[in-house]
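Okay, so here's the structure we're looking at.
One protein chain is absent from this view; the other protein chains keep their places.
Going in written order, the chains are labelled A and B, and every chain counts its residues from 1.
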Amino acid sequence: MSWLSEQEAKQKRQTDIGPPNYKEMLPPVIAKNYGKWKYHEVLTPGHMVHVAESGDKVYTVRVAGPRLLSTASIRELMDIADKYCDGYIRWTTRNNIEFMTTKEENVALIKKAAQDIGFPSGGIGNGISNMVHTQGWIHCHSACTDASGLVKAIMDELFPYFNEKQLPAKTRLALACCVNMCGAVHCSDIAVVAIHRKVPVIDHDLVKNMCEIPTTVSSCPTRAISPDPAKKSIKINPDKCMYCGNCFTVCPPINIHNPEQDGVAIVVGGKVGSLRKGPMFSKLAIPYIKNNPPRWPEVVEAVKNIVDTYAKDAKKNERVGEWIDRIGWEAFFKKTGIPFTFQHIDDFTFARDTFRTSAAFKW
Amino acid sequence: MKKYETPLLDELEKGPWPSFVKEMKRAAATNEMANDELGQVEKSYRDKRGYWKHGGIVGVLGYGGGVIGRYSSIPDEFPGVAHFHTFRINQPSGMYYKTDRLREIMDLWDKYGSGLTNMHGSTGDMIMLGCRTEALEPLFAETSSRGWDLGGSGSALRTPACCLGKSRCEWANIDTMDLCNELTQAYQDYLHRPAWPYKFKFKIAGCAVDCVASIARADCSIIGTWKGKIAVDQAAVKDYAKGGMNIQAEIVDMCPTGCMSYNGSELKIDDENCSRCMHCISKMTKALKPTGERGATILIGAKAPIVVGSLLSWVVVPFIKMEPPYTEFKELVEKIWEWWDDNAKPRERIGELIEIKGMRAFLEAIGVEPQAQQVFEPRKDPFFFWKEEDLK
Partner (left out) sequence: MEKEELKDKIFAFVQAAKGKKKLKEKDIIKGVSAETGESADNVKKAMREMIDVGKLMYSYGGGSSSVEIPSEEYLREKGMIQ
């Protein structure tokens, strides 16, 4: 690419132009049949075909993406697109990469070319697609676990569900490296969310200089924070603090990080589609597992246990949340062997809707 | 360039799933910033904690978003990540790319940044991960002169996102990619200049399958739907049965409204009782097709749990036509923003404000009538407001 001089760049600098128009980015077969698709079929977990009213067919090969990609790898992926897909490539909302071709014979070639550079195909249909995740220690000040590492370890273990084995329904996994949850972690079939367990430590001198006291006080959802006029700072009532870290977001000198106590919780049973039962939040299955990098074996094992129990017990087309609704949470804890603790009983905003008001339940 | 030993991260190069460590090492081979990033992340793995400071005040001239300041808290040890800012480039709707256009971005990023990216961030932008403050203006000049622009951040409209809609999906009831592009272009000012109490997100799904998770994470969720019957192709139904599908168990028994019946050869739908959930259509796409008027359901208020619990979006407008230039929808959205902007405290999302002020106040402000489709059930308590006009 030819570079602009500083002068030229300044002259050509534009604002508020928005992204390039999507129409410029569409493969010809997509542009031609836009809005005129008839049906599609999943042929393997790694590829599908869409058939248009015109009779045109487009084959899509989906490959796993780590989300964190180097420019070098993106260039190699584009080389594949140039060779087999007329120079077009696409990413999915779950960070997978898609190659589209009108030639069925290209499917195997694309799969092999992508596998050769480390990107296996899969993720379509009733299996486990890519795990949506956040930034973690790679790039976030708020992270209380890593994101990419946990995802790598979990997806290595569940890999057969990505590229060959089927589950009763599609199963969406996600990971958030703190409770801010950049991503729809709170409505996933199985999600890992990092949590704190200790009251933050306040650097009063810095609070005085860096933070607005009223804003900090009002940032607390449980009213655990009050002003400390003597120190021109704030104080925290430890009995009320539930370690959400919102105070840390508005006032950085309130340090909530605690490497020995921070860890992850596992929540299950969420979904976003309105199909059958409608969208659902994920609910707490395991309140805490310690951080154990680089491969978090305890978390991997816990997720696998839930997936395996679901795979054995659910009916066809039942998502994790629908399966648990049918069998009951008491049965979920029994079947998975996960202990039920005080942390599972809600004492926050939505508590009263969760207490059982019926004499019917299972042993 | 310093060579870092990374015994912990090396463990994450093993296994079949693509390795982010391999990606970091590839970039680190030629890029000082990526190299120090690798070193710092290894240290995080050793110490079980991150080493980033809170965001700082950086950006391109005139904009209040699109760049997120990021500084290492231990820059003496890792000078390459002393500055490591995020540069968000607004993705084209649907995340299709022509490779020659995407190569431009790669060239720019190799020249000015770390060579590391996220394809894509949670909101939908291409995330360019790590550059120095002084690189921002030249990088933006080059980026914008080639027809690309920044996405949103801060208390602003966030980059709208959509499913791929009509481009490759037979279920799309609305042209999600066109609407996404149109909203992005129409509201550039709100996207680049944070003027609001907090963030505001649009996500657009072509049907109730909701492949962009709009209902869980957008302040304004736009979900395509229809008003007519579901057309049944009985020959195709027979093919599904022949192919091994247990239509009674997998389709009819799982219909949430019980509006389907199957006698072993013919599938019948009582359309009046159908809630258009998409279960049957998604499983028997060759046999079942919506017909009649198309449009969208507008739902408002979803957000993650910070700070008093997660919200899913609530149905506000059960049905609205969604055709260019989308005037009716834009007028609605502008009324929503006005009410929110006038009434919300700092860092209050629209869903939280509706909870505080009441759904009635919100509906009245935006001129939407009460409709039974907006609720699962009416209230249980006997405490309700009467206004003077209700008494007439």
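One rule holds in what follows: a contact is a pair of C-beta atoms (placed from the backbone, for glycine too) under 8 Å apart; a residue touches a chain by one contact, two chains touch by 3 or more.
Small disclaimer: the values here were computed from a predicted structure and weren't measured.
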Which residue of B:Arg193, B:Arg276 or B:Lys289 touches the chain not shown here: B:Arg193
Selected from B:Gly65, B:Gly121 or B:Gly295 as touching the chain missing from the view: B:Gly65
Sole contact to the chain not displayed, among B:Asp100, B:Glu134 or B:Glu293: B:Glu134
Chain A, residues in touch with the chain not shown (by the definition above): 211-212, 215, 249-251
In chain B, positions touching the absent partner: 54-55, 57, 59, 61-65, 69, 133-134, 137, 153-156, 193-198, 341, 346-347
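Operating definition for what follows: only the chains that are shown with their structure count from here on.
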Contacting residues of chain A [partner chain B, same complex]: 1, 3-4, 6, 8-10, 12-22, 24-27, 30, 34-35, 37-40, 50, 58, 60, 64-75, 78, 81-82, 87-93, 95, 97, 100, 118-120, 132, 134-143, 146, 148-149, 151-153, 155-156, 159, 162, 176, 179-187, 215, 218-219, 221, 244, 246, 249-250, 252, 257, 259-260, 262, 270, 272-279, 281, 291, 293-295, 315-317, 348-350
